[in-house]
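Before we start, here is the structure in question, set down as structure tokens.
Note that one protein chain of the assembly has been removed; the remaining protein chains are unaltered in position.
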Amino acid sequence: MKHRLQFAGKKLIRMLLLLLGVSLAAFLLMNASPLDPLETNIGQAALGSMSQEQIAGLQEYWGMDTPPVERYLGWLSDFVRGDMGTSLLYRQPVAQIIGQRLASSLWLMAFAWLFSGILGLILGVTAGATRGRWPDKLIRGYCLLISSTPAFWLAILLLMVFSVWLGILPIGLSVPIGMDAAGVTLADRLRHAVLPALTLSITGVANIALHTREKMADIMESDYLLFARARGESGRSILLRHGLRNVALPAITLQFASISEIIGGSVLVEQVFSYPGLGQAAVTAGLGSDLPLLLGITVVTAAMVFGGNLAADLLYGAVDPRIRRRAAKR
Amino acid sequence: MKKDWNRRKSAAVLFSACAFVLCAVTAAGLLLSDYAMETDFTQKNLSPSLSHLFGTDWMGRDMLARTLTGLSLSIRIGLLTALVSCVLALLLGTAAATLGRRVDACISWCVDLFLGIPHILLVMLLSLAFGKGLAGVVAGVSLSHWPALARVVRAEVFQLRQAPYLLAAEKLGVSRFAVARRHLLPHLLAQFLTGLILQFPHAILHEASITFLGFGLSPEQPAVGIILSESMRYLTTGKWWLALFPGLSLVLVVLLFARMGERLRQMGNPASVHQ
Partner (left out) sequence: MEPILSVRNLSISFTQYTSKTRRHRLHVIDDLSLSIEAGQVVAVVGASGSGKSLLAHGILGILPYNAFLEGSIRYGGEALDQARAARLRGKEIVLVPQGVTYLDPLMKVGPQIRKGRRGKPLLDRCRAVLARYGLGPEVEDAYPFALSGGMARRVLISTAVIESPRLIIADEPTPGLDAQAAGRIMGHFRELADGGAGVLLITHDLELALTVADRVAVLYAGQTVEEAPACAFAAGRLLHPYTKALYQALPQNGFIPIPGTQPYPGEIAQGCLFAPRCDRCRAQCKEASIPYRAVSSGYVRCLTAEEEETA
């Protein structure tokens, strides 16, 4: 048990260091931007009609006169104390915005994550087990097609078919327009989340299925599967007893590694459906040079990705007997 | 069954066919770039017909010409960014594997760091740092793709360095430079070319995505991302052709690149022959 804790501790420290690196990198990139936040948000014309004092006030508000080092250290010391700063565009605490946005995005992402994980595993195993024959060709064709399709165009396509053409699902947003928060039912929320979640799932499946297929194909070529056949085990028994067992480990890694992709996909999909989630906030913050908000979102999503990797590492150690034993010997 | 017609030969033929189509699209886009900007308000909002195969938009511009011009732009940006990111990956991956533990730890840490930021966010940040526009897209896409590939190159070089024939060469007193040039390079070059072609689809997709979000090419340019983001405004009014054909063409182009990469890998890798 002790070594497991040590292992987890080491990973955790590395993760924190990486997060620090991410925040610094993101800050440096945003700071390096030649774009003038005042011009982007207020406009050349409006700026021209303002007095020097007004402009100076705005420059101070957007943090343009603070030296970068001081600005980053200030942000960092606040962050460590749990304060992520205030969004310049929304004029609300970043933590609060991220909390609200994440809550609505998490619906989508969790659904897409589970759905694409399970379906991807099933498709991948099927394709790997029947490689070279028609189910494999069909699944591989589907995966190739989907991975060549931009997520946002797929979203537009679904929007055209289900919302505009068939008119059975709403165009966007997470709740009906003009309805106050109290009147929104769970059914409303679900109806608005169907298309974004579906888009995310469809795109997520391809990657997981393709990778699972590779692993499964390796397993099908393995000595132990040959021996299982030589021992007269039926195709079904081979697949269930040996195939699934051995594909489960790489599948765990794949599943947790897909978090990054799901988040990336949600940025595009939320933009198409004007779904008020974290991804849409990131785009708004980026376009409006809202440094605190974009920095906060970057750090939070990176933490989710690293957390996923950490979970995969720990789970792997708990499931794989080889790692368990090696760790115990140490 | 014709004996000569088999997978390998068909792979070579398909590869050439894909390359030809993509070249044709690139050339057509370049030639049509002026026509793509021509507005004609007597011809606006036309649904697809024989004179305008992809229809026209709200300013009477021919969508086929705009799509081809956009694709041509995408392909050229894709080529550039894929090349830059592959060279970066090759250099950093090789450096990590050959320049000692400290360099390796440093580069690996950077790779982990970059892979930790969701890709599209990273492209956004990079594009902002370079002031959006063409420079932003090129920098964003080419500087964000190297980590995953560098990791592969690093592992590959590590494995190669342990290869008995290279250890033997080193023991025989062949200089490190000569080993790198005569043995490492030819081996890596094949991998590099395949990696490059497999990188195109990603590069093109990310270029389109980032432009769609508004972090890329400016609205005056007929990029596919711009065309599609503009089409969003006309979706509810039933102008389906504005989104359908440009997107479909983009998928086709990406698909062709993906197939090309796949074919190239097949031709170079004898183990996949029986698949």
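Letters A and B mark the chains in the order given here, with residues in each chain numbered from 1 onward.
Here is the rule we use: a contact is a pair of C-beta atoms (placed from the backbone, for glycine too) under 8 Å apart; a residue touches a chain by one contact, two chains touch by 3 or more.
These numbers were taken from a predicted model, which means no experiment stands behind them.
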item: Chain A residues that touch the omitted chain in the full complex; value: 132, 222-224, 226-233, 237, 241-242, 245-246, 249, 320-322, 325
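One rule holds in what follows: only the chains that are shown with their structure count from here on.
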item: Intercentroid distance (Cα basis), chain B paired with chain A, Å; value: 22
item: Chain A contact footprint on chain B (complex, rising order); value: 109, 112-121, 124-126, 128-132, 201, 205, 208-209, 212-215, 228, 231-232, 235-236, 238, 240, 243-244, 247, 250-251, 254-255, 258-259, 274-275
item: List of chain A residues in touch with chain B within their complex; value: 18-19, 21-22, 25-26, 28-30, 32-35, 131-132, 144-145, 147-153, 156-157, 159-160, 164-165, 171, 260-261, 263-265, 267-268, 271-272, 282-283, 286-287, 289, 294, 297-298, 301-302, 305-306
